[in-house]
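In this view, the complex is presented without one of its protein chains, the others remaining in place.
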Amino acid sequence: MKLTKLLASTLVGVSLLAGATVANAGEITVVSWGGAYTKSQVEAYHKPWMAATGNVIKSEDYNGGVAEIKAQVEAGNVSWDIVDVELSDAIRACDEGLLETIDASTLPAGADGTSAQDDFIEGTLHDCAVASIVWSTIFAYDKEKFPDAGPTTMADFFNVAKFPGKRGLRKGAKVNLEFALIADGVLAKDVYEVLATPEGVDRAFKKLDTIKGDVVWWEAGAQPPQLLADGEVSMTTAYNGRIFNAVAGEGKAFEIVWDGQVWDLDLWVIPKGTKNKELAMEFLKFSTATEQLAAQASYISYGPARKSSSSLVGKYHNKDIDMGPEMPTNPDNLKNAVQNNFNFWADNADQLNERFNAWLAG
Amino acid sequence: MAASDAFVRFEKVQKSYDGEILVVKDLNLDIAKGEFLTMLGPSGSGKTTCLMMLAGFEPATNGDIYLDGTSINHVPPHKRGIGMVFQNYALFPHMSVAENLAFPLQVRNMGQAEIKEKVQRTLDMVELGAFGDRRPAQLSGGQQQRVAVARALVFEPDLILMDEPLGALDKQLREQMQYEIKHIHEQLGVTVVYVTHDQTEALTMSDRVAVFEDGVIQQLSTPQELYENPKNAFVAQFIGENNRLLGVVEKIKGNNCTVKLDDGTIIKADRVNVSSVGERSSLSLRPERIEIDPPKSMENHLTGVIRELIYLGDHIRVRMDVAGNDEFIVKVRNRADKRDLSEGQKVKIGWKSSDCKALDVR
Partner (left out) sequence: MRISIHFREPNHMTSTTLDQKDISDASADALIMVDGVPLKQKLAETTKKQRSRALLLTVPLVLFLVISFVIPIGQMLFRSVHNPAGSNVLPNFAIAIQDWDGKGYPSEAMFELFVKDMQNARKKREIGKTVGNLATRMNYTIPGTRSLFTSTSRKLSKVTEGPYKEALFKIDKKWENKVIWRNLKRVSRDYTIAFYLAALDHKFDDDGDIIAADKLYQIYVSNFFKTLKLSAIITFLCLLIAFPVSYLLSILPLRTSNLLMILVLLPFWTSLLVRTTAWIAILQTQGILNNILVSIGLVSDDGRIQMIYNQTGTIIAMVHILLPFMILPLFSVMKTIPPSYMRAARSMGATPFTAYRRVYFPLTLPGIAAGTLLVFILAIGYYITPALVGGEDGLLISNLIAYHIKSSLNWSLGAALGTILLVTVLVLYWVYNKLVGIDKLSFG
């Protein structure tokens, strides 16, 4: 008797609860790159949004690429509502019709009243994607390995005689070819012009040849700080935020060299056919507002995509470290910098990666 | 037998596997050339271990083994030149019958033609001349057995060891094979050391039998001697059928003695291994030596009650209660003038004192 009563009341309670969820709040799945980066998004976007709207966010990690989105969309079973992707992937997925289009005019204006179209840094708004951050591939070294004078230029990275030790490089053509050309004396602004010619490609590979025997290749963003920490390499290319977090969070003696940095965007995209399109769009607008982008920058050293956020960027969330100088977009860091040319890579990635793979194996 | 006559000689051989228990205790045994000697005993009595030491697969822990006058303690098995037939034949399954037979000749680097000739001759000898191309698995158990024998013979060793070679055959075939092996032995004049736990087999085939128990040879003698004059209670019980009556030695006179059974009956018997008056003794009596309605000339007269009659054609097994032992068996020959017996009937029985052996109690 007692048991039935208990069961009945539980059932009522559960159904009430379920009803409440349906009526008042929704759930969306937000997919990002994991680790420190997702953590910064959770702190700056997810938590405030959930608090403000009562909606629930299910956070999932992935390793980039369009494969999963393509699979979900083509199967007509989309479970990812909003995904953090790289620019070239966003463009390609958009071209192939895998993404919902996003009208930039519906995005909120900046805190200072500038319209979204003007507030977002040029090239950060696209047909199907809205950028949240600017990140960069830089190279970093272990200060203990070079106590007297560390490397300062991209050319130093390729100079194994002067700065001995293994080098960490991402396994792939992208960014490495740019780095090679810069190290070989090509100005940052001319990199893609040179790379567009067969001679330029040969030149880049020739430069890579000079350190090929000293390279440890990495693939996941978490690897380079680990390679440095393990002493496997004396310097390595890396995503700047990962190195910053190893320094700020774990007290590692790593130093970032900004010369020749190749910066890129991370953007929100909404896979075509998601059942939670409205809610995902709402989250997208919320998270790319001036304050949220600025807030994220206090957790990881990636630059906000809005100009209006820059002035709000302050210190690291739990330490007295100014975030400004750590941003890829800081003018000091941009002196000799390249923006990743998505069009170039959209056209040439297949071919250059093939050549890169052949070069690696040869 | 003088030491120089011994073809195989065990001298003070001891063997232990684990350093705690001696499985062979102080074995001394001489085997003459051309002799068929059987090591008989229950499993775990040490007989197989002795065979393995002779073959060279187990080293003796102490003592020496001589073959033809020289110690073979440090001669590896393949240099001993001993033929061996294994319990499950150990025919090589990946070779044909002829290849199996050729194996010992090939390892002796014999010429191709000679090998062929010897293999065929030996196969003919065991009447398997047409089976050379078959695989062992294609033969019946009896045929496999004969191949195993042929293989042990083909390289003409002077000594052949057989480790329970007939254990896997059914009764009829086993008896058949006993004769065959015996004939081969007689024809070739090889020395055979044969291990079995089957006493019938041992009695049928052997020149001499060594009865093993607990790592010690209990008795070494001809089959007849073994049956007629067991040296102790173990041998008496292990060889053939045997009635046992327990009592105390009352009087000793030379090789004769009187034993008072537990129910007070006095029995005259041959003294075998009891040494003093007052000692407990077990009397051993073969069932076929007991007479119902015995003639006066027999020294011992008792009364028994018939409990069970089993008709076996050539004789009748009578189980009766005699002097408190209700497992007392008497074999009555099935003669035309046989008297009628029935269960519950009281009968007089008797036997000669020379058929009754006063042995130790164990």
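Letters A and B mark the chains in the order given here, with residues in each chain numbered from 1 onward.
Everything below uses one rule, namely that a residue touches a chain if its C-beta (ideal position, glycine included) is under 8 Å from a C-beta of that chain, and two chains touch if they have at least 3 such contacts.
Fair warning: this is a prediction, and the values are worked out from it, not measured in the lab.
Although one chain is not drawn, the whole complex shows that of A:Glu193, A:Glu232, A:Glu255 or A:Glu282 it is A:Glu232 that touches it. In the complete complex, the hidden chain is touched by one of B:Asn28, B:Gln112 or B:Ser140, namely B:Ser140. Interface residues of subunit A facing the missing partner chain: 65-67, 70, 73-74, 92, 94-98, 166, 171, 212, 215-217, 219, 230-232, 272, 343, 346-351, 353-355, 357-361. By the touch criterion stated above, the residues of subunit B touching the omitted chain are 55-57, 76-84, 86-88, 90, 92-94, 103-104, 107-108, 121, 124-128, 131, 140, 142-143, 151-152, 155-156, 161, 176, 179-180, 183-184, 187-188.
FYI, only the chains that are shown with their structure count from here on.
A straight line joining the Cα centres of subunit A and subunit B is 88 Å long.
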